[in-house]
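The other protein chains are all here in position, but one chain of the complex has been omitted.
And now, chain A:
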Amino acid sequence: MTNDMAVLDVAGISKRFGDLQVLSDISFTVTRGETVCVLGPSGSGKSTLLRCINWLERPDAGQIYLNGDRIGINNGGVVMSDRELSRVRTRIGMVFQHFALWPHLTVLQNLMEAPVQVQRRPAAEVREEAMALLAKVGLSDKADVFPARLSGGQKQRVGIARALAMKPDVLLFDEPTSALDPELVGEVLLVMRELAREGRTMVIVTHEMGFARDAATRILFMDRGRVVETGPPERFFVSPDTERARQFIQRYAAG
């Protein structure tokens, strides 16, 4: 059974690559308006978890529900066709570590591409919304520029606006600031904080402890493919339940 308020319900996801068990029996729910930060050492399976949610990676076991709809398996109980999967994926926004903007399209076209081509929404309406989103991330003046002319921080803000243009039910962030020069991290986190304040439903894989501490509604701490601990940031950062979490926080606090 799925929780009524749950936007995203992940139940018992496992994934292995060859001999390596990347995810073991991961379960959690994300309710509307939550900002869940997924923390954990490198190689703990955080990115793979995100990629399993929208089936960029196919999980070996477990179920994922988006607003009550099963992802990846259709009503007949068989694996969805690419076309069926595509329809579900339009409801999940994704922000990539290396931005992954489409290089042949301008900033505005990047925002409009999927809403117009995939969701088949009217171009004029999408354009208006896209311009509003660019204003929101502070890039109105870059609408007609190609991504190659932007700084990393600007690219990632476009990446976020592009995901928002789909009007998704949930936003997934895969280490959105890890590829940025340190002085550009702030402008991206600022946009993400604003989204958290607005009550967007988000799952964010990050190494930004300060951001997780004051923007997250809940922390999901992973280690070696398992969820080791979950709880509100006040408790997680001050008095974690597990020794592994304590060590992790100490290592990061030490810099």
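By our rule, contacts are C-beta pairs under 8 Å (C-beta built on N, C-alpha and C of every residue); 3 or more make two chains touch, one makes a residue touch a chain; residues count from 1.
The rule we apply is simple: contacts and distances are computed from a predicted model.
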Per UniProt record, name of the chain withheld from view ["Amino acid ABC transporter permease", "Oxidoreductase", "Acyl carrier protein" or "ATP-binding cassette domain-containing protein"]: "Amino acid ABC transporter permease"
Residue in contact with the excluded chain [from A:L23, A:C52 or A:L101]: A:L101
Contacts of chain A with the absent chain, listed as residue ranges: 54, 56, 82-83, 85-87, 89-90, 92, 94, 96-104, 113-114, 117-119, 146-148, 162, 166
